Each structure stands twice: as C-alpha cells, then as structure tokens.
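Can you keep this structure in mind? I'll have questions shortly.
Removed from the display is one protein chain of the complex; every other protein chain stays in position.
Labels run A and B following the written order; every chain starts at residue 1.
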Amino acid sequence: MALPQQSPESLSEAAIPILAMKGITRRFPGTLALDDVDFTVNRSEIHALVGQNGAGKSTLVKILAGDYDATAGSIVIDGRPVTIRNTRDARRLGIGVVYQELSLLPNLTVAENVFLGREPTRLTNVNQGELIRRAREALDQLGILHIDVRTRVARLTLAERQLVEIAKVLSLDPRILILDEPTAALSQDDVERLFSILRRLKGRNIGIAYISHRFKEILALCDRGTVLRGGRVVSVFETKNMTLDMLVEATLGQKQETFFRRNVRHEGIRREEALVVRNLSAGDKVRDVSFDIHRGEIVGLCGLLGSGQNEVGRALFGDLQGEVHGTIELNGRRVTPRAPHRAKQLGIGFLTENRREEGLFPEMRSEENISIASLGRFVWAKVLPFIRGWSVRRAIWSIAQKTRVAPSALPRPVRFLSGGNQQKVVISRWLLRDSEVLVFAEPTFGVDVGAKNEIYRQLEALAHEGKSILVISTDIPEILGLSDRIFVMYHGSFTAEFSREEASEEQIVRAMQGAHDHVGS
Amino acid sequence: MLSRYRNPDLRAWLLGQVDVLLLLLMTIILVGIIDARNPTWFTLTTLQTAISQNAAVAIVAVAMTFSIISGNIDLSPGAMIALTGVIIGLIFEHTHNLFLGVCGGFGLAIAVGLAHGFLVGRLRINAIIVTLAAYIWARGMAVGLTNATSISVNTSFVNFVNTSSLLGISFPFFVVIATCVIGWYLLNRTKMGRYTFAIGRDVRATERAGISALRQILLIFGFMGFMIAVATVITVSQAASAQPYATDGLELDVIIAVIVGGTKLTGGEGSIVKTAVGVLFISLLNSGLGNLALRDADFYFIKGIVILAVLSVTAITQRVAARYTGQPAAAPLSVESGTPATAGG
Partner (left out) sequence: MSVADRVLERLRPHDTERLGPLERAAYIFEKVGTIVIAGVLLLVFSLTTSVFFTEANIDNILIQIAVVGVVAIGESIVMLLRGIDLSVGSVTLFSAVVIGVLNVSHHTSVALAILVALLLSVGVGLVNGILVALVRVEPIIVTLGTSLAISGLNQRLLADNGSWISVNDQFFVGMVVNKIWVLPVMAVILFVLYAAAGVLLRKTPFGRYIYAVGGNPRAAHLAGIPAPLVLIAAYALCGLCAGIAGVLITAQVGTISQAVGGDLLFSAITVVVVGGLSLAGGAGSVEKTLVGAIIFGMIYNFLTLQSFSNYYKQAIAGFLILGAAVLIQLARVGRER
C-alpha cells in the first residue's frame, strides 16, 4: 500500500509555516541519527512526530531546543533563517519544550512556578497580587479553570502538574510548542483535558509539535504528522487520510535480517511452570494480569511506556509501592516477595531499566559491583565472615567470560565503563547469584550493537540452562528475537498474547496501540 | 501566614502548622511546670528578659532559617560572634571609637559570610564543612588575638543598649522584634526569599529558570554575616566587653530553635514565625531552668532531655501530618517511573 505523501501544493495555502527544518542531518560517532530530515509545522497546527525508539525524534527535538547542533541543514522560523546555539537562543526564538521530566518546584505555588525567575516586582519584592493575577490569566487562557494558582504544586496530581508546566512554557510566549510524550502516565480523562487545551492553543497561532508513540491519540488530536524511521522521513501525512494500520506500517523497523534470532531448542522448554502469576493488580498501573513462565522459557513483555510492564517486573521483585494484589507461585509454592532481599532469597533476580540510578555503584569496581549481591556465598564461615578473595575472583572471572566482560575492565571503577559493559556487569551480578527466575527490564538500553548481540546470546544460554526469564522491553525487534511467548500490555492489562511463530512486529505494534484482536492463548 | 495570597486550602495549611502549634503547647506546659515550682517566676517582664538575654540566639535564628531552607546549614555563628566582638573590642581599644569598631565588625562578619557563600555556591563545598571550619578557626582566632582575656567596652552606647527602654520594651528585645519582621518580610515578600525556597528544593531546576544560584547563596550567607554582626553588637553591649569565649554553643541553640519550630533540615520548607516560636521555647527553657537554680550538671541534663523529647515530637508530628496532607497517588516528579526513590537513611 502506498503511503500517502504530502505534495507541496496541497500544503496550507499562503501561510508561511512557523517552523521549517530542511535537510537536517546529525552525525554521532558511529551513527547517523538524522539523515536529511525535513520537518515543517504550520501555524495553528498540531503536528505529530512519530517513530519508534531510536528513529531520531528526540535528536530532532534536542536540535530545536538548542541542546545539540545539526551537522547539516537549516532552520527557518516564521520565514527567517535562524541559528540555535544554545537553550537560551531557542527560548529567545520562541521555542518552548515541555519535557517528560517536569521542571516544577513542588514547594512553591503554581503562580510562583509559572513565573519563576520572571516575577512581577515592585523594587525587590514580589508583587504578589500581580503575580496571582497574571498566573490566573495564563491558566484561564488555556482553559485550565480547576487549578487554584495559589496552591502548592506538591498538592497537585501529575496531570495537573503537567498542565502547569505547559502554562509555564506558554507564559514565555513561544511560537512553537513541543510536547514530548505528554500522555505516558495520564488517565483517559486527563488526556481529554489536555487535548481540549491543546486544541484551544491552535487559536493562538502557535505551531505545536506533538511527539508520541500513541497512534490512537495522534489520530484523534493532530492535524498532520511526520513519520521518522531510522533517521529519515518516510512519510508526511494529513491525519484525515491516515488510519491506524497505515501508521503502524509506516513506523515499522528494520528488515528481518538484522533481527537477532534465537536458536530455540524446543526440548529446552520443560513442562513445569516455574513462575505462575494470577490476577496481579497494583492500583491502576497493573490490572488483573495473569501469565506463567516455564523452565527454560523466555517470555517477552512489552508495551508503550507507562503501560504497566515495568510495574509487573517490580511487583515480582517486591519493589512496588502501594497495594499489590494477586498471587505469585514459584515452583508450585505460593510466595510473597515483599522486598528485594526476600525476592533474591526466593531465587528471583531483577535487572532494572535504569542501571545508573538503580543498578550500579559508580565508585565501586566492576568486580565488586558483580559480587555485591552474592557475598554470602563467599565467606569462610558465618562466624568468620571474611570474603574468600580468590574464590570470589575465580567465580567472577568465569561469569565474566560468559558475559564477555573484558578482564581488564573488572578492577576498574564501573563508571569508567561503556554502557554496554556496564549493562553486562549488572547482568553478571545476577548470573553470579544463579537465580532461577530472571526479570530483565530493558536489557540492552544504551548498549551498542556489538554488546547487544552478546547480551542476547547470554540470555539464550541462560534459557538453555533451564532458567525462566521475563524480558520487559519497549524494543520490539528485541522482544521478537528473544521470546518464546510474547505478552503485550496496554493501560495496565494484556491486549495480546503471541507465540514466537505467530508474532509479527506489525501485530505487536497494533496490540501496543490498544488493538484487541489477538487476546487469549 | 493566613493571607488570601497563600492559602486556598485551609486544611492543608493547618496540617502544616501542627508541629509549631504543638511546640507552643509544649512551651506553655513547660512554663506551667516551672511556674508550679516557682510561682512568681512567669511574668511579662520575665518573658521580655528571657528573650533579651537570648537576643543573639533569636537574631541569628532568623538568618539561620534562610540558611536551612536553602539546604545549607551554618555552624559558624557562635564562634563568629566571638571573633567579631573581639575585632570590635580591639579596634575600640586602639582608637577609642566604638563606631569605627562596629564598622570593622560588620565588615569582617559580612566578608566572612560572603566568603562562605562563595565556597559553597561556586566551589560547591559542603556547607557543613566550610562552616565547621569557621567554628574552629574563628574561635581559635578570637582566643588567640586576645590571649584569652576579655576586652572591656564601656561607652554611653553600651549603657544605652543595656538600660534604655521604649514603652517598656528594652533595646535588645526591640532589635529581636525588628529582625523577625525584616526576616519575615524578606522570606515571604521578596524574590530573595522565594528563590531561597527554590534552591532549597532543586538547584538545577532553579538555574534552568535563569536564576543564579550563586547569587542567592551569596545573599543568604551575607545576610547571616550581617545578622551575626548585629547579634555581636548586642552581646558585647550586654557583657560590656568583648569576650573571646562568648556564645560558645550558640549555634546549637539556634539550630534547635529553628528545627524544633518545624523548619525541615532537608530544605525547601520553613517559616520565620515557626522559628520565632522555637526561639520563644529555647529562651523560656534557658531562663526557666536557670531560675530553678539547678546545679550546672542538672541544668544541662534536663535541658538535653527536654530538647531530645521536643525534637522527637516535632519529627513524629511532621511525619504524621505529611501522611495526611499526602498528595493524591503520590505524584512523582517525572512522567516515567512511578516509583519515587527511597533514601537509605
């Protein structure tokens, strides 16, 4: 099916686009993140920027925001060519970005946050009355009537905070507003509210760039869109001519050959279920999820960011705050992993999706990072708790050989290692532990291609040994290449289950977008 | 503060004041207990005297509130007051001009304050270490410069400070009130005050909004320096001399006054009113226990126990109040992970 292309003549007549990026190219050592990309946003338009992870969306935004330079290409704002050297330039030129990490200060009021650094003053004091009036005005103009500007941000919900952030960015009077994945953690009602506000904004002659993975929302909200794939523009469309299926097809990733394909030995998967999860629920993040993992099996769990897959992983490891309901059975026995050290004792291992914040000890050596979770095994005796240096070292060396961590990297402080090696260090930690059940969240996040393959081979080997593995990832080719079975999550529950034979990238993407056509097993 | 500017949600505001209200209650109980033993003790004059005697604590506490809200505790005031006093004394000794001495004192205190601000704000050295160093070296210098002897300062101004009263309010008491008012105004009405809260919560976000954290920190430490000088003038006048061992352990009382009042050590929260109640508590405690004519040993012991008790109560009430004021569904700062990081301790 031919993808609908936008011909120049049918562009909105006469009006000069508020933003026109032409031929944008950005090279990094080793990769071409953006290749001759044209990106145009008109006034009073909400323009979607779509693409899989790594397609180049965030690079494009960073260039606009002033964080990066373009290796080549030009940027024209409102008909005038501009150069953006830093974030201050971007702000001056009228580019406003609402990031996923909000920049609000919870201990100040809404009004103070919106005008932080630009408060109306009478000499050195803040003109409170004027501040409140202006903040009220800013929110009213957006149609945000339910938030009192005198409230402390700490008392607002995430959705409300997001609205305040938007008001803050808008108070700088941008000509172009960029929203990066704004709906990842919002409820349906909040999304609706956000959309009505964004639609109102169109009346202000602003151009809005809306970056999202959620195709249903894009089709509901945006006027036009640009699809990026592998750093290139593959389609510029008008949403009235687009359907969900067409979007799915447009964003699909690389050709089949570059997939990692696992050598599966079917005898490897034994009958017994190692892990059985029934009716797992946690707030509205995880709704009544049930699945099982057999010995020697790799189960893949995927979904858009915020769909609940990470929470499922954390629930298995006892790291989820709030009420968790449901049952977990390990080898037929009911267990309650209430805390990580309990889960560890039960034989469950967990690789977090953010090794820097929650995985590594940056000042400690790699070898110490590896052994830290298993030290109990390597002491002389309970009463003489000294670490048997040589036996630890030997064990680490043999694990490092399996995970292909260079021996010279072992005595180094782990913060000096590359992303790929760091990830391998954390994997080695759980391998040393010899856990029966392994939960890996984003196993190749921030890892170069070579190391990726090594990690995949390692997971393959683990499955052969009889371990039960749950891989949680937003990287679909990865899930497809690794898993024996795949579950897709959307808004906290499963929308689909596939076996490795039936799965295809297209089907998974559809399921991630909420299409329910393949539920059941 | 109960103003239409600030409190759309009365319930939340009230819950935030529980700690200081409890402190007020405990202070009243304390006064009651002491009054039971010494029925003639508590009068309005006693109250004023108590505060006047602890004027230095009160004045420094106002500045310390800013420091702690911004996330930078200051351990230097006690020693700095002594050193500043010594400088005033030395200049006075050599020139017989108290005004010159006071100028010198202000100069020193503010200069040191700014230096601290620079080390903390620009070089990013931990405030505890920088001010701890000052605690040590300033005292050393004070004692060294005077050879451990006090310098007598007796002028008409000193007499004025000690004996004058306007409408029954002594000069030190008046200065304390003035400091509180100025402090309150600075914290709540000026940019400096609001930015203090901002950098106490998140320095990076504040800088991204275009505010210079260095400037703020310089202002805060400079303000402390200024207040140290003011407190020195009062202290020297009250003793009619510059004493190198003066105000030893003052920062302890100050920090306790601020924390017990409800300002959090983690930064980003606090108020002058709360500090004022804390100062009230400490002053009455010091005065009351002193009045019971306890042995030195008992004085410190009881003071220690009382403070420990009050600190615990404050900590627990804050914990409990936080749970009730709790944000809906513990909204995280970013969209991504739903699990906010828990500190290990």
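Just so it is clear, contacts are C-beta pairs under 8 Å (C-beta built on N, C-alpha and C of every residue); 3 or more make two chains touch, one makes a residue touch a chain.
Small disclaimer: the values here were computed from a predicted structure and weren't measured.
Chemist: What shown chains does the left-out chain touch?
Modeler: In the entire complex, chains touched by the missing one are A, B.
Chemist: Just to verify: which one of A:358, A:434 or A:506 makes contact with the chain not shown?
Modeler: Counting the whole complex, the residue in contact with the absent chain is A:358.
Chemist: Touching the absent chain in the whole complex: find that residue among B:61, B:143 or B:224.
Modeler: Candidates B:61, B:143 or B:224; residue touching the omitted chain: B:143.
Chemist: Which of A:368, A:460 or A:478 sits in contact with the chain that's absent?
Modeler: Result: among the candidates, A:368 touches the missing chain.
Chemist: Per the definition of touch given earlier, which of A:54, A:73, A:117 or A:413 contacts the omitted chain?
Modeler: Answering carefully, the residue with contact to the hidden chain is A:413.
Chemist: Need a quick check: the contact residues on subunit B for the chain that isn't drawn.
Modeler: Those residues of subunit B that touch the unshown chain are 73, 119, 123-126, 128-130, 132-141, 143-144, 147-148, 252, 255-256, 259, 265-266, 295-305, 307-308, 311-312, 315-316, 319, 341-345.
Chemist: In terms of residues, what is the contact footprint of the unshown chain on subunit A?
Modeler: Touch with the absent chain occurs at residues 317, 319, 340-341, 343-345, 350, 352, 357-364, 368, 371-373, 375-376, 379, 385-387, 389, 411-413, 416, 429.
Following the convention adopted for this analysis, only the chains that are shown with their structure count from here on.
Chemist: Would you kindly tell me how far, in whole Å, the mean C-alpha position of subunit B lies from that of subunit A?
Modeler: Centre-to-centre distance between subunit A and subunit B: 46 Å.
Chemist: Can you list the residues on subunit A that touch subunit B in the complex?
Modeler: 100-109, 112, 116-119, 121, 124-126, 128-129, 132, 148, 150-152, 154-158, 161-162, 181-182, 184-185, 283, 285, 305-306, 310-311, 314, 319-322, 354, 357-358
Chemist: Applying the document's contact rule, which stretches of subunit B touch subunit A when the two form their complex?
Modeler: Listed in rising order, the residues of subunit B that touch subunit A are 5-9, 12, 185, 189-192, 194, 197-198, 200-202, 205-206, 208-211, 268-269, 325, 327-341.
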